[in-house]
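Please read the structure below before turning to the comments.
Just one protein chain is left out here, and the rest sit where they should.
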């Protein structure tokens, strides 16, 4: 049987994702013990992590397994990611060997590799992730790539189900926020996919010029249609928030300026009002909409202290859910009871 | 019930510290097995560590638990520590979120954050540690802050009890030593608190200008009084060592020059004779006083090879005791058998 990877939520199909979320609920309730005894998950972090690393490490340990954390380019060899490269440069080891070898020491492997901010046409292909997965002999988990952060998407979906109950048709606003740097689109795309998976009334509120990748938008539309939801975009934040039951605050860079940081900065200079504040929150349904964020969040830049420390913020529960969905994912991919 | 933190030895009260030390003795003898099965301790190291990290990692494992080691600013996101900050600078994640989130993945959390060497009036407030603890939902362990290194203090106390037996009234000299850099005062303050806790005859031998923080001195005096010991300061090393049964060698910076490294260096230029040598050691009680140090120690700068490699040095036993007191502390804070 072919190994099964978890690279993007939409690649698993809705039924498999629903089953995973149901398992996560049972795991969180404490109904599933053990299952990963003697199992190893090796994760290569080419970029920083707090939640992903910690939540996976706890997830493995809580079920009897062990996580190996590697940091290529820091404590491990710098990785070359391009096939066919004549390796005379900085890369000391090819991702092909890293993937193959780690799979001999572990039952599943993961990789975090952010976009390098040079050329979206190239980087949107998620080549490092895809090559790593293609060469691995064991299941691969995407720990955030240029295009997707599917474990975050799973946690987002579980959080929405917990907080809203049946979330079909409920208004979910993915709200762009100003930030000092042009961030990747992996999280907003994955959050939108999660909302589409849940059949929500998804509104992407962003200033002109901040559309997500066109192929991602097509994926989101197709999934929303399939799941009985809908998708729209909005350019006026206050209007978009009206009736919202959940607001997912997130910044991302304008793809048209991808790799041109100074131009992108100038383009966003006038957009500081795109920030989650108490007044903005009052526009949500009965003023009671929940506020989500993947974290790390820049306080008083993306979201005000008053919101983050208030009763409508669910960001810590959302972060906790990272651990529970990943426990379910690991049990599903490499669990002993399968 | 309110969660219990371990931020400073004196905040627990003498009885609780005595109980902890008694448990550490039993743990070291091998009389306590397990107790941390399924438990996770997550520690954020904003500064380097060898002993603290290794000894906690072994402590958790030996009793069935697991330690997660994070390095914010290196492999994890750089942390902002000031409440109310408008986060447009280097800090990517606020310590509030780091604390809250880690507590969802772990049963206890720890933080190491040294002073930044700018302004003692601010840094002596230990704000990063205190904020981290205030926002955490689970017990917090101080892994060395600007003001305290209480796990070191516990290990110091256990070592003194082991080596001297009943240590009440015995002469303990906290000896300042020259060092190329102005080091923090957390360790000497914690060592003095440990000696005061044991009711010893505590002498702080340091050159003029090297007094510990006035509030720390008041804490030490109060505790010494309460425990039947006494505290004095001395400016002449050879006199101070006479009759000493334990000499704790340690360097620290002059607080009056805190943040002004060059001025502090000039101020200490003539103080190189403050070094533990074989001749100095002969001044101790019958020439048989034990020599302590928290490590890392700069050989032949703070303490000579001949002393460190001789029979009176107990620095390695002292380091070993870090593990045993921490096993006791973890069992006390999050143990299954509580």
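The chains carry the letters A and B, assigned in the order they are written, with residues numbered from 1 in each.
Following the convention adopted for this analysis, contacts are C-beta pairs under 8 Å (C-beta built on N, C-alpha and C of every residue); 3 or more make two chains touch, one makes a residue touch a chain.
Worth saying up front: this structure is predicted, and the values here are computed from it rather than measured.
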item	value
Sole residue of A:94, A:149, A:206 or A:327 that reaches the chain not shown, by the stated touch rule	A:94
Among B:12, B:45 or B:135, residue touching the chain not depicted	B:45
Touch with the omitted chain, as defined above, among A:74, A:168 or A:282	A:74
In chain B, positions touching the absent partner	45, 48-51, 53-55, 57-58, 61-62, 69, 71, 74, 180, 295-301, 305, 308-309, 315-316, 319-320, 323
Residues from chain A at the interface with the omitted partner, ascending	38, 40, 42, 66, 68, 70, 72, 74-77, 80, 83-88, 92-94, 96-98, 100-102, 104-106
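Criterion: only the chains that are shown with their structure count from here on.
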item	value
Distance from chain B to chain A - Cα centre to Cα centre, in angstrom	40
